[in-house]
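The complex is shown incomplete by one protein chain, all other protein chains being positioned as in the whole.
Let's look at chain A:
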């Protein structure tokens, strides 16, 4: 048991275009429903704006746009995953998020050479769980600051 817990990676599973992605639980602070967004001018198209997260002004990134998937209207299922990487805290807008699973590290493979989606550069690895393919994303790359400055 103890061995398992050491080698397992706990991830939050979320959906984008019916594909499943995962981010480590350790980097996730909370999952929120979408609230009023205030647009911030002169930012990257994927920066949707900021919202009031219990008194903290939190920037929101639309992961669909970030991954070049094309926008889609937000629905009841749309969720904001609040992640915190180093000193940055942002919310990621995703189609849905409703699962937490443990992935044994042994089942994580490096990203395939050709993935065929625009999210390529953001992938940390792929986990194959009984035909359920889970793409693990690299938050550091998503929040990379040079991307922010390239306005």
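Side notes on the structure shown:
The criterion applied here is as follows: a residue touches a chain if its C-beta (ideal position, glycine included) is under 8 Å from a C-beta of that chain, and two chains touch if they have at least 3 such contacts; residues count from 1.
Here is the rule we go by: contacts and distances are computed from a predicted model.
Chosen from "Methylated-DNA--protein-cysteine methyltransferase", "4Fe-4S dicluster domain-containing protein", "Chemotaxis protein CheA" or "FeMo cofactor biosynthesis protein NifB", the protein name that UniProt gives for the omitted chain reads "Chemotaxis protein CheA".
Within the full complex, the residue among A:16, A:63 or A:90 touching the omitted chain is A:90. From the set A:22, A:59 or A:125, the residue in touch with the chain omitted from the display is A:59, counting the whole complex.
Of the residues in chain A, those that touch the hidden partner chain are 35-36, 38-43, 47, 49-52, 54-59, 87-90, 143, 145, 148-149.
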